[in-house]
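Down below is the structure, laid out as structure tokens.
The complex is shown incomplete by one protein chain, all other protein chains being positioned as in the whole.
Naming follows writing order (A, B and C), and every chain is counted from residue 1.
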């Protein structure tokens, strides 16, 4: 399966198991979503469980919160993560706060799916990575898969979870992993081991990272598309890096991170989002606080620049192999 | 002057100097704002320059952006920072992006004033410190004053600035500085040197921090209310700290920070906002990146907890003298 | 900028900025307010489509006439017992408001909001809805809880954030949450409850349930985008929901003109979405009851949403934080021609010989006593600021279902802080 199919399968499995699961969003019904992630679900489960919505992200999330309070488990889609901002108040002031402010009387067990990230010439409003806004908000979980296998297992876990969860899908790797070389041919998921996705139910717990490569020389903290870019750079460079795919940003798997950095003594953090105040800042702060006496070099952040995502210069913006390679040299120096 | 009066004076001075400056927001007109920050302005400058608005933060900012594109310099008020979320899309996707996406054809020279922070038993929707959401967004400046003198000078600079600026006002210290001891009587600004505010025009440049105390033992990075809390703790503890009031978070005065930490070798960061992904994370990452070889102890973050701001336990949430004192011990250890 | 541009032969534009008719010091004169007589508005069948009665969005459904008689097609013909129950609830709400307002002034809590003059809006709705219909209120519908017989002590515990507070002191006073009374957790952010109510109603419909949802917001709050999202969703999916817009004419210091009242009614918003709209005398308990029952019947028979504008007046300040004398004429409340909802219902009961002044006085006293007793009981659980009412570590409960490591660490840190403070657990 490619990642779209895996995501589709997760929803299919959950809709089949639990009549409370419903899917809603702009164009998700008959059409099956602009990226086809919900294809076939309306035909299978009917219009009252899979339906198109008016174009109001505020309404989509607000309605989902109300449905959640009733006892459903809505899985709303926000068509592009860049369009999540009109829903911010409903996510931050409502979904994230409901359990707390009602001392558990009402909950918002919603899973908001949204494709994010650049690398498809989408320009500044089809490319953003806004996860750093949400990781700062108490009461919301943030999950980002990097393979079809993970996407399915994590999405099932998110749907079963009783807290509001943002599930950001790295759209650049929907069809296949991406090594960061935009001008080279790309692989399909069928050629990748994590493209082998079981048909049925399985889950990957939220809050557990995945060590995609063990190593001794440095620790690389990464998620989404950048897992593959980082892996390719490391393979090329022949550095014995430990690459940790975070999978869940909140709650974070701090144990795995801490153990790794204490072992390697060096740390590099990579994300596509703008640098200042990105989730990389939190990772850097945490690693520094917990592994200070083990660090042999400054922690390096490799990120998108603090500009909007440009259209034509998108590969100059993207934290690709060259940027990662330069940072790698720095973090491995002395 | 207290801080409210200083802020009022800044708007007064700017409205008098520049007919393009207009003030708008919920209850800012005849009533002069729920905190009285705009008192008297409508009577002086008329209803077409100072007016109440419908209760739609999205509309307030959207309209301000349009007015800015026309050539005005709107100074919209968001009644509480907790209510800025419905305006997020207009701030992030519009105000912050307009200059960039139009290659300078259109700009959004707006200054969004909003009271923020806790300590007034306002509960979770009148206490938040959302600055960390905006410091992650490219194209927006974030300014936070800590005294009446600074508030006036910075607000004038913000209004004159041609970029969209968020001006967060620490409401806990509107009337006087606060040492963090909620159960002790508070000072008035009239008893504080920075309460002496000139009547006329002056400005404090954006992007320049203020070293409120020079010292050798450690560097404390702080802004808003916490400047005073930190100062009181340091005075009590008798530690020779260098306290840097950041004043502007973006753009940040990195030179002052870097020079200080390189001198002291220790760094503590304090803010009231929730910890994970707060602006303190960025500060910690930056200091670590730039001063790694000078650091003698881990950088400490002292922050609000990763919970909503509670009502009755607000002083347990607030990063007060005890929390700061504990962190101080840690950062000064060995 | 305009000066150097062509078109100077055109007349200049000007910006209109609304202004209320009366400001502090002005003499109030409401003779211009047009009030259709009671009994005049027609009552369409609940099966009629919304576009067949758009006139009602500009009319005013009224049942109680100037003689205290219930007249016209909207007369809900309630039993005297029900009427007395409604009156009792309204009187209780008012007494509750007065005591809690005073408690705040006495420093026993941080904040309070009254609904004086608007008691009928919530109380009558509660009587007209089924008890398990889900309410998504704003902060001024305490009447729903009172009318549903919810414990006053429990409400006061919340106001005092004391150890009896089921919400563990987490919320600002009056931001109740009472699942057992089908009363949704109140949000500080205006109008967010509107799309949530639609979502709840859609879920109920999707499940073949029979319960409907009702939401409330102030006229000022209709300007928020959530209001529009909610109306759009409700219209598209014909959700079984009742939207109540409480037009009490003020939003803190801003009169309803800043929400658009000069251009049309708030009930007319419904017409924009093609949903049913009613404009009701909000100070007429029978009219509110009738309109709510009618809207509930439409919802329950899959006829979809109804928006009801309750035309009323906010008699007191916005909350304990403001002084209305600074922005409006003190004379407005008494001059307001729709009168007082409690008095009007009382007068009706007297007019039909089911009540008298003595009983009313006696009931006032009895209720005052009951509220005072409740207050005493609640205060035995503590008042805000006096002592630590919630175990400190509850601060971290409910952020997530299970506490992740970072909150556990912060919780431990806080407890260590308390110990370090030298006055552990006594800090508050």
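Worth a mention:
The rule is short, and it goes like this: contacts are C-beta pairs under 8 Å (C-beta built on N, C-alpha and C of every residue); 3 or more make two chains touch, one makes a residue touch a chain.
Just so you know, these numbers come straight off a predicted model, no measurement behind them.
For the chain that does not appear, the touching partners among the shown chains are A, B, C.
Within the whole complex, the absent chain has one touching residue among C:114, C:148, C:269 or C:406, and that is C:269.
Within the full complex, the residue among B:1, B:98 or B:322 touching the omitted chain is B:98. Residue in contact with the omitted chain (choice from C:29, C:67 or C:130): C:130. Across B:72, B:246, B:268 or B:327, the single residue that touches the chain missing here is B:72.
One chain is missing from the display, and on chain C it is touched by residues 1-2, 5-8, 10-18, 50-51, 130, 132, 202, 204-212, 222-229, 232, 235-240, 257-260, 262-264, 268-275, 300-302, 304. In the full complex, chain A touches the hidden chain at residues 20, 26-27, 29-31, 34, 47-48, 51-59, 71, 82-83, 85-86, 121-126, 275-276, 305-308, 310-313, 315-317, 322-323, 325-326.
The chain not displayed touches chain B at residues 22, 48-49, 53-54, 56, 58-59, 61-72, 74, 86, 89-90, 93-94, 97-107, 138-139, 141, 161-163, 207, 250-252, 254-255.
Just so it is clear, only the chains that are shown with their structure count from here on.
Centre to centre, using the average C-alpha position, chain B and chain C are separated by 34 Å. Between the Cα centres of chain A and chain B there is a gap of 31 Å.
Inter-chain centre distance (chain A to chain C, centres taken as mean C-alpha positions): 40 Å.
Multi-chain contact residues of chain A, defined as those touching 2 or more other chains: 58, 86, 89, 93, 97, 100-101, 138-139, 250. Touching two or more other chains at once are residues 170-171, 175, 187-189, 225-226, 399, 406 of chain C.
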